[in-house]
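The following block contains the structure, expressed as structure tokens.
Note that this complex is displayed minus one protein chain, with the remaining chains in position.
Per-chain residue numbering starts at 1, and chain names A, B and C are given in the order in which the chains are listed.
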Amino acid sequence: MNTFGNIFRLTTFGESHGPAIGGIIDGMPPMIKIDLEAVQAQMDRRRPGQSPLTTARRETDNVRILSGLLDGTTTGAPIGFTIENTDTRKNDYEWLRHNYRPSHADYTYAAKYGIRHHEGGGRASARETAVRVAAGAFARQLLETRGITITSRISRIGAIADPTPRQTDAEIARVKALRDTVGGVIECRMDGVPAGWGEPLAGKLSAMLASAMMSIPAAKGFEIGMGFDGCSRLGSETIDEFTDEFATATNHSGGIQGGISNGMPITCRVAIKPIATIMRPLRGSDDQGHPVTLQPCGRHDVCALPRALPVVEAMAALTLADALLLSLTSKI
Amino acid sequence: MNTFGNIFRLTTFGESHGPAIGGIIDGMPPMIKIDLEAVQAQMDRRRPGQSPLTTARRETDNVRILSGLLDGTTTGAPIGFTIENTDTRKNDYEWLRHNYRPSHADYTYAAKYGIRHHEGGGRASARETAVRVAAGAFARQLLETRGITITSRISRIGAIADPTPRQTDAEIARVKALRDTVGGVIECRMDGVPAGWGEPLAGKLSAMLASAMMSIPAAKGFEIGMGFDGCSRLGSETIDEFTDEFATATNHSGGIQGGISNGMPITCRVAIKPIATIMRPLRGSDDQGHPVTLQPCGRHDVCALPRALPVVEAMAALTLADALLLSLTSKI
Amino acid sequence: MNTFGNIFRLTTFGESHGPAIGGIIDGMPPMIKIDLEAVQAQMDRRRPGQSPLTTARRETDNVRILSGLLDGTTTGAPIGFTIENTDTRKNDYEWLRHNYRPSHADYTYAAKYGIRHHEGGGRASARETAVRVAAGAFARQLLETRGITITSRISRIGAIADPTPRQTDAEIARVKALRDTVGGVIECRMDGVPAGWGEPLAGKLSAMLASAMMSIPAAKGFEIGMGFDGCSRLGSETIDEFTDEFATATNHSGGIQGGISNGMPITCRVAIKPIATIMRPLRGSDDQGHPVTLQPCGRHDVCALPRALPVVEAMAALTLADALLLSLTSKI
Partner (left out) sequence: MNTFGNIFRLTTFGESHGPAIGGIIDGMPPMIKIDLEAVQAQMDRRRPGQSPLTTARRETDNVRILSGLLDGTTTGAPIGFTIENTDTRKNDYEWLRHNYRPSHADYTYAAKYGIRHHEGGGRASARETAVRVAAGAFARQLLETRGITITSRISRIGAIADPTPRQTDAEIARVKALRDTVGGVIECRMDGVPAGWGEPLAGKLSAMLASAMMSIPAAKGFEIGMGFDGCSRLGSETIDEFTDEFATATNHSGGIQGGISNGMPITCRVAIKPIATIMRPLRGSDDQGHPVTLQPCGRHDVCALPRALPVVEAMAALTLADALLLSLTSKI
């Protein structure tokens, strides 16, 4: 189950402190000119160590492409790639071998598999999102050939709605001083998607986006268009009446009606929980089910939001690339 | 793309005003005794015509089982079933042949396929959810053999949070008098799911639930556990510290950590938009892209929430049945 | 696992002596005019009771279409259909409740599921191929819009290679008089498939055809182009040299190279075993593993080949329809 998508597919592997992470992009159409610097630029948005407010782990996150390109152009063959883990500190995690941190995946992985990589979260670490960003950068370039753009912003951090970047930095600094963490909401906007993408029933574009976004570590909520707030209102306040040429005067629907795009901008929001590692003693559990007090250490972010922006965009890009290819099979 | 699930799978067919709707349940394990009256009881919760507040369409929604049972017990073979459409009125919809209602799937289906069933929403009609409820009732009986129960409630209707049934009825009556419609939120709770269900990455239980719920017509948002509100808080306020035997003192996580169940109750909420058909003139479009004023008629609900409760539960049951079967492949 | 295909998909249900069998065709493109008489004509080629040499079971095999068509044209919505079982004789099979016939699926189904439909083979009965023929008839009409035709013939019956119809009838009559059964080989030819269909690796067109054909009850072998015989020769005898415009002088490859069609006719052969029910006492087993002598009775064919022709063609059509839709995603 480490594969996203139906036709445009990403399969990933790798643990936080193993030798490398990586993935295989399958279904990429041929004859797409790839700008590898643009791929790396997406990686740089996500990688740690860029600001005093993020984790001190240093990774250059260079993407090594192993297949699927000929003279910089896709061939239709799968694109295999790896990203080396260079700044690993396995020994930092020996204390976790027999202990489970609260609100992490330590216990659930152990319950599922009977064994787990205890070093830095292993497979459950957010480090795996680097692979998504790399693959998303390829998907984005496919979409750009169709004039589709994807952007995102922090639409809430803690109690602050629609923060400016300065407000965001200040809130993170404030929370860091408290030895605490903070969550929020990321809004993502997809422009240029034509009407008619998305499949009925199980493959609704809204359901595909929901699945993609909720697969991001720390995601606890997803909404499209008017979302939860709009659902507290009346029909008369939320119907998107038509203007000319199938455009609508408002966009409460968020660009999707009946699970299929209507040509308006697609807007969605993803709720990202506060990081569960705070620099205070917490009640964890040992692997026998006995509570233990754990004092977190290691290198951790205070807020996942800034680095999650390219991840949200990557998941949007992977989803839309798949929807694009699926849409080609609906007309003949 | 009319199939839900990986191992426990439901494939559906049928339009609102065709001869019948139905589905095939594949992957149901053998030797499960099926209570067909319990299946019908779920159908009765969803079917229209039960209250003066719901659509006047009358359907008995009798489920005809065509295969997969031997003396009332599952055999491992696929369970095919049909539900006849008895109260169809195709002629009611002639005015829709060349017109698209706003905030419906009329235009998006036409854009996708170049042709559409214009009668009562065709394939996009909420009538298809009857098939989900029938299949969900089978899934539920599988889950009950493991002690799992699924319940739901309306947690918001319009501006009213945590309404009593009386409040809900009053709000619907009030909105009906306005010739308007109203949305809200349904909360679903799954008890008895053991720790260890759900797959990492693409198959996170939270992502599977999100996809299932967002595939429900009119769903515009999904959240798990603390959801959007919890993401506005600090880590110290939202970490679920352990007590004894891997239980947690709080359940902000909503029973899922790292995409895998942790043995606590699973809680999620689904935002359901106001029904887009209101009894007032609205600005639609003809199939050439010219705005037209449409006066809705036909038989419609004022609020989708009461009848959506069994649908939400059915999608939860289908998802958990799939997660159960997948979990059997993770240990050997 | 009762679903064939990736984009053009058929999901089936039904037992030999249940109320009905049926299926759902998903992925059929919209705007294809369907000739329902042509569908029924395919059914008539397969149905029993047409000749004194076939089983005495009488089925009209009328296909009831429940969805997916509007005025005889596909809409992109799934096509649900049922075929009633009218000539069932459940009581004929009571002696099989606790006994397993040799070389049938009786024991293997019981071993897999711990329970089985013992009436006429239940789910394992060749009756399910009626559903394939119905769905294949839809696929065939999709392919015909591209100029693709599918034909088949009996290329071996027992020891007779390339038999005429008269020889085939004579051989069946001869074997019937012996109270025995006989197998053979069916050759299938697909004309008009353009170069470029089929996916590399797991989705090779040869692998897809092999899977489809080997899923037919009684199939024990599959070969493409020169097949087993050609593999006993030298490279110099079997290389298809080019002539003009990418055509080849010979067609040892059977129209597929590297798993992808090359524009030449696709030819394959399917080995069909002798029917395992012969009118003589045979050593079976009871459900405790003790050998028992069984005297077969019931209504059975002497040779599966004549009625398997439309089944082989149907599986070819389903496979090619899927390959057609997949091919649309490989170029953009």
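Following the convention adopted for this analysis, a residue touches a chain if its C-beta (ideal position, glycine included) is under 8 Å from a C-beta of that chain, and two chains touch if they have at least 3 such contacts.
In this text the structure is predicted, and so the values were computed from the model without any measurement.
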Absent-chain contact - pick from C:86, C:108, C:164 or C:295: C:108
Residue in contact with the excluded chain [from A:77, A:160 or A:234]: A:77
Contact footprint on chain B, counting only the chain that is left out: 7, 27, 29-32, 76-77, 142, 145, 200, 324-326, 328-332
Contact set of chain C toward the excluded chain (per top definition): 1-4, 6, 12, 100, 102-105, 107-109, 111-114, 123-124, 128, 156, 158-159, 175, 178, 180-185, 194-204, 206-215, 217, 219-228, 230-246, 248-249, 252-254, 256-263, 271-278, 280, 282-285, 289-291, 326-327, 330-331
Sites on chain A contacted by the missing partner chain, in the whole complex: 1-3, 9, 11-15, 18-24, 26-27, 30-31, 64, 66-68, 70, 73, 75-80, 82, 109, 112-117, 122-123
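FYI, only the chains that are shown with their structure count from here on.
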Farthest chain (mean CA position) relative to chain C: A
Geometric centre distance via CA averages, chain C-chain B, whole Å: 37
Length of the line joining the C-alpha centres of chain A and chain B, rounded to whole Å: 26
Where chain A touches two or more other chains at once, by residue number: 200, 326, 330-331
